[in-house]
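For this depiction, one protein chain was excluded, whereas all remaining protein chains were kept in their positions.
So, subunit A:
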Amino acid sequence: MTTVALKPATMAQALGRALRDAMADDPTVHVMGEDVGTLGGVFRVTDGLAKEFGEDRVTDTPLAEAGILGTAVGMAMYGLRPVVEMQFDAFAYPAFEQLISHVARMRNRTRGAMPLPITVRVPYGGGIGGVEHHSDSSEAYYIATPGLHVVTPATVADAYGLLRAAIASDDPVVFLEPKRLYWSKDTWNPDEPQAVDPIGRAAVRRHGRSATLITYGPSVPVCMEAAEAARAEGWDLEVVDLRSLVPFDDETVSASVRRTGRAVVVHESGGFGGPGGEIAARVTERCFHYLEAPVLRVAGFDIPYPPPMLERHHLPGVDRILDAVARLQWEAQS
C-alpha cells in the first residue's frame, strides 16, 4: 500500500480542482456564468480555468441568469455538458423559470429522448455576514421540483467527489455550495483526488448510540460540534451528513435511527415547508416502532433572511441543537 500525501486544502480549491479535472477529462464540459473567467468567480472557485481552457469553454456571460441557464439548456441539447455558476443563492431566482419549466422536465416531456446533463452551482446559506439577498437557503424550492438532483457537500473531499459526480450525471444537478464552508480546510490528497459514492448516498460522520442528528451542508460542522458538547451531558450522538437531498438515502438514515431510536433534523433554512418536514415524515414512516420520541426539527426561523447583525439569532447553533436533544427524553417529560 502506498501512503498518500495529505495536504490542507479548502473547499473552494477542491471545487475548482473538480471543475478542472472534469474539463480535462471531457471536452464537452463547459463552465459559464458571471465573472467566472478573468476574475475566477467571486469566490475564486473557477480561478485559472479560463487561462487553461480558453474563453470558449470558460465563459464570462452577460449578466442574465435566465439567459445563462436557458442557453445552457440549448448547449446541453446539442451534446455539451454545461456547468453554470449562479453567483449567489438569491440571484438564481431569475433563472427559476428555465430551471422549473425546462431543465427539470426536459427528459420527461421528451420521453427520455432529451436528457439535460447540466450542473447548476449555487453558493448558498448564511453565516458570512452578507448583505440582503446573499444568504438564502433555497433548497426547499429545488427539492420540491421533480426532475432535479440536489446535492450539497460538507467536506473538502466531498466537494471534489460530488462535483465530479454531478458533472458526470446525465440528469440536471443543483449543486449547493455552502458559502460558509468555502474556506474551511481539511487534509486532502490533491494529487489523487478521489471520487465519492454515486450521488444519493449519505455519510455517517460520527457514530453514536443515543440519538441521530440528520443534517447536511453548512449545518454538518455545527452538528459535529454539538455532538462533542453533548458528551458532557451523557449523550452519544450519531451525525448523518445527507450529502444528497434528492435522491434521499432512506437506507442510511433509517438504519441509523433504528439503532439510536431518536432523531433531530438540523438545517438553516426555514422549518415550515422546509426539508426537515419531509425528512421527519420519512423517518417516522420507516422507523415508527423504533422511535422513543418524535422526530424533532431544528431549523432557521420562518422569516426572510435577517440582516447580518442579527443572523446569529436565526441560524441554528449548538445550543438549539442541544435543547432539542434534551427534549428527546420524551418519556421523562410526558
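The rule we apply is simple: contacts are C-beta pairs under 8 Å (C-beta built on N, C-alpha and C of every residue); 3 or more make two chains touch, one makes a residue touch a chain; residues count from 1.
Definition applied: contacts and distances are computed from a predicted model.
J.: From the list "Nitrite reductase small subunit NirD", "Sarcosine oxidase subunit delta", "Cyclic nucleotide-binding/CBS domain-containing protein" or "2-oxoisovalerate dehydrogenase E1 component alpha subunit", give the UniProt name belonging to the chain omitted from this structure.
T.: From the listed options "Nitrite reductase small subunit NirD", "Sarcosine oxidase subunit delta", "Cyclic nucleotide-binding/CBS domain-containing protein" or "2-oxoisovalerate dehydrogenase E1 component alpha subunit", the omitted chain resolves to "2-oxoisovalerate dehydrogenase E1 component alpha subunit".
J.: Using the touch definition up top, pick the residue from A:His102, A:His149, A:Arg164 or A:His314 that touches the left-out chain.
T.: Only one listed residue reaches the unshown chain, and that is A:His314.
J.: If I consider the whole complex, including the chain that's not displayed, which of A:Pro8, A:Gly74, A:Gly129 or A:Pro247 touches that chain?
T.: Once the missing chain is taken into account, the touching residue is A:Gly129.
J.: Tell me where the left-out chain touches subunit A, residue by residue.
T.: Residues in contact with the chain left out: 34-35, 37-40, 42, 60, 62-67, 90-91, 93-94, 129-134, 271-272, 301-304, 306-310, 313-314, 319-320.
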